[in-house]
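Heads up, one of the protein chains got dropped from this complex, but the rest are sitting where they should.
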Amino acid sequence: MTLFAALRRWFDERLDWDDLIAPLRHKTVPTHRLSYWYFLGGITLFLFMIQVLTGILLLLYYRPGANEAFESVQYIMTRVRFGWLVRSIHSWSANLMIFTAFAHMFSVLFLKAYRKPRELTWVSGVLLLFLVMGFGFSGYLLPWNTLAFFATKVGTEITGQIPIVGKPMMIFLRGGEDVTGATLTRFFGFHVAVLPGIATVLLLVHVLLVQRLGMSIPPKLEVQWTADPSAKREMKFFPNFLLRELMAWYVALGVLGALAAVFPWNLGVKADPFVSAPAGIKPEWYFLFMFQTLKLIPSKVWFIDGEVLGVIAFGLVGLLWLLLPFFESDQPSHMKRWITGLSVFALAYVAGMSVYGLLAK
Amino acid sequence: MSVDQLSQPEPTRRRMVGIFLGGGLLASFASFIYPVLRYLVPPAVVDLGGDEVVAAKIGDLKPNSGKIFRFGSRPGLLIMESDGTYRALSATCTHLGCTVQYRNDLREVWCACHNGIYDLNGRNVSGPPPRPLDVFDVHLRGDDIVVSRKREA
Partner (left out) sequence: MAFLRNKLRPFSAAHVGLAGFVVFAACLGCGQSYGQSSGQIANTCLDCHSTLPDPLGVSQEKFSQDIHAQKGLTCASCHGGDPTSDDADKAMSPKAGWKGKIDRKQIPQLCGSCHSDPAYIRQFNPSLRTDQLDQYRTSVHGKRFAAGDTKVAVCTDCHSVHDLRAPSDLRSTVNPVNVAKTCSRCHADASYMNGYSIPTDQFAKYSTSVHHEALAVRGDLSAPTCSTCHGNHGAAPPGVDKVQNVCSNCHAFQAQMYEKSTHKKAFEAASLPGCVVCHSNHGIRHPTDAMLGAGPDAVCMRCHAPGDRCDQARAALLSNLGRLDEANKSADSVLRVAESSGMEVSEARLGQDQARDSLTKARVTIHSFRTDLVDQDIQAGLKIAAQNLQAGQDAMVERNHRRLGFGISVIAIGIVLAGLRLYIKKIES
């Protein structure tokens, strides 16, 4: 017996997990023209694991606190062996992960994988997307450089615009009225403890649901294959799909390494709260579409303050997005087309506004 | 095709694949693990943070003399007065940014560029400088003369 099989038997005798693993061996993944989109979720998960690993490594040297944070990141970049690699991978992987998370969400949207019975998978997924953006926002401040400081200032300022709860929320986020060292400590707590904890739970739910419910098939294909079961094409999840997934993960690793080696993440200048904000301060690219929208809303719409209207609108859109599957559940087909149209619009809007925000002064 | 020919390529191909996969996996893991292991070992220079630096050792400076040291990204001036007290100031002149120096004949800090003069408390007493120099705290730690930024009130 091979070593691998022997180990497996040893653990099975003590954990009795063969029953648990058995369904996995039977799990199949439908193969069709659009199967490649199935990889996105796995890549996002892989990048998340990279983040956890590099994040833990960074934790060994990073010091939260306005007077030490910047210097500790500088220390990691210059004195710690391969510190530059760990930090650059962490920063790049963060951006890549947010990108793949959005891509994964849009692919699920267009492939209509959120339909019954997968509504809860969608809900947990959208919540995870919000969490991932929260990770990005909180992590961005941690090096405590000028750009991060002012981006946080602007971002939390916008939160403060939400009527009634906005101000208390802003004070909660900032740890005070202004962005200070207290904000840094708080964001650090969010970034390494609160958000990871919630994300782990949601991830488990999300992945478990995917395993239990299997992969969704695009609607048209589903109709076809129900009519003619012999036309169904699928591959085994283990090991075939998993091996392909592994290839995708390795490619992602290569891309990350390339980015870290050729475009190391820069340090910036240490934040100085008393300096005036640099002109044209912008948030990170994944917030640009919201930021640009707010900039385009006139300062007063009817009698409502423009920015407040924008923030409320985004809140509403977010809520509706979360509950999207429930609008389609048993609706007639015209509603389905309506949602398809909305999806196209959403993608165009997010992409277009992001590009606009990138190019605008 | 004979049965012999069929069975020959199989084992070699399987071995090839095994070598490729196994070798590749090993190499790639090594290229991941090696940096992580090196990373885990703390570097020789234990960081003192950006708010503090060892400017000199006791004995480096003679009484009534000054020394330029690096503090973060800007120069600093460490002065030992004739009675043995140490003082540390920012060494960037507030007029046009030249590096100042300690004049042991004047017992004051002097900027050679436009004849600006600061007293040992950093106050601009003569010449063009419009603002005083930043003053730093000086502590002695064993043999080290440690200069740190003034703690925020």
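Every chain is named by a letter (A and B) in the order it is written, and numbering of its residues begins at 1.
The rule we apply is simple: a contact is a pair of C-beta atoms (placed from the backbone, for glycine too) under 8 Å apart; a residue touches a chain by one contact, two chains touch by 3 or more.
Values in this document were obtained by computation on a predicted structure and should not be read as measured data.
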* Asked: Looking at the whole complex, which visible chains does the left-out chain touch?
  -> A, B
* Could you tell which one of B:S65, B:T99 or B:S148 touches the chain left off the display? => B:T99
* Structure fact -> Among listed residues A:L53, A:A103 or A:L246, the absent chain is touched only by A:L246
* Asked: Looking at the whole complex, which of A:P163, A:G254 or A:G318 touches the chain that is not displayed?
  -> A:G254
* Sole residue of B:R74, B:R107 or B:H139 that reaches the chain not shown, by the stated touch rule -> B:R74
* To do: Would you write out the residues of subunit B that touch the absent chain, in ascending order?
  => 13-14, 16-17, 20-25, 27-28, 30-32, 70, 73-75, 95, 98-99, 112-115, 127-130
* Structure fact -> Note that subunit A touches the chain not displayed via residues 74, 77-78, 84-85, 88, 239-240, 243-244, 246-247, 250-251, 253-254, 257-258, 260-267
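Throughout what follows, only the chains that are shown with their structure count from here on.
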* **Cα-centroid distance, subunit A relative to subunit B, in whole angstrom** => 36
* Structure fact -> Contacts from subunit B onto subunit A in the complex sit at residues 28, 32, 35-36, 38-43, 45, 47, 49-51, 149
* Contact set on subunit A toward subunit B in their complex -> 57, 60, 63, 67-68, 70-72, 74-75, 79-83, 85-86, 250, 253, 270
